[in-house]
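Excerpt of the complex: some chains, original placement.
Order of writing sets the labels: A and B. Residues in every chain begin at 1.
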């Protein structure tokens, strides 16, 4: 199984989840209120309009599902700052 | 000179002084952290409080024909302010349409807290104003944003790059935008509940109002202070634009309000709404509609330059100019 960690601007978190639902991933976990720094400068939580925060969405699923998710998500990253990280993982059940 | 005394008296207002304190504190790197969730909650508190108060005032005064001219005036401002801003930015500032439109949207839209500060300024001068002005603020939040997006569409050779779905979402969202719903909702409730209802919430929403504003402005001062580091990114032109644009919007509005013959109080509030730049509704909307625009520009300008300018100098200045014509 593959684990995809998506870091995206808070404001686009909803869209990312919507895309994941459409792709039909088996589930995901969201961590909000992240800070950070990247090439687009630093993101810190003190901004009333909330556009300077990030969220992390973690998805674990079969490689095929993850790949189709990645394709759909790339569109979002054309416009919004964030990152996608992929790694191997094993699901216990 | 009255303006000076007003401007100075402004400096014996705890709200303004705490804003300055917050600003200084941040520069001194002494991090007095007011948690985000508190800021969010206070913003909601203000919208409810002014909504209730406004609605209650209307229930007392009744709706006079002025209301229609007020609505018309709001729409005029909501159209011309972003247009002027856009043209200045694009043809004098030589910015691309996307960034010009993004910034124009902020200056066309309004800042709730600047408005709230103006209200407590008027109260301190016991200068009356109409209850429906809160409604005008709610009314003026979104149109300017759409005007700006339109301008970008018109001037942008290739259609704006953004995710298809977005503009549709945006229309939905800004129509039932959190603050719009909250302001109009509270306004209606204030209208409905009357004297008795208001007295019930007075000890929470009315009496502590200025004190809460003090705490909130301390926080705003820190938030503004934190963005100074971005001034270089903003550059000289935008820096001065952020100081001069409010003057242009205010002057235009003072002219309009004289034509319409609004009361001094209402005229000041209109001028402040025109002069203020949004830092909550607009950034969120623009980030969605114009993702290619640079947030460092518009957030820094509205939060760290225009907002402080308006609450510290702008409000008394507009008030002074207004009175020259009376």
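Everything below uses one rule, namely that a contact is a pair of C-beta atoms (placed from the backbone, for glycine too) under 8 Å apart; a residue touches a chain by one contact, two chains touch by 3 or more.
Model, not experiment: these values are computed from the prediction.
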Number of copies of each distinct protein chain, complete complex: A x3, B x3
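The rule is short, and it goes like this: only the chains that are shown with their structure count from here on.
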Subunit A-subunit B separation of Cα centroids, rounded to whole Å: 33
Touching residues on subunit B, where the partner in the complex is subunit A: 36, 39-40, 43, 161-163, 165, 222-223, 226, 279-284, 287-288, 291-292, 295-296, 299, 303
Residues of subunit A touching subunit B in the complex: 9, 11, 15, 33, 41, 44-52, 75-76, 78-80
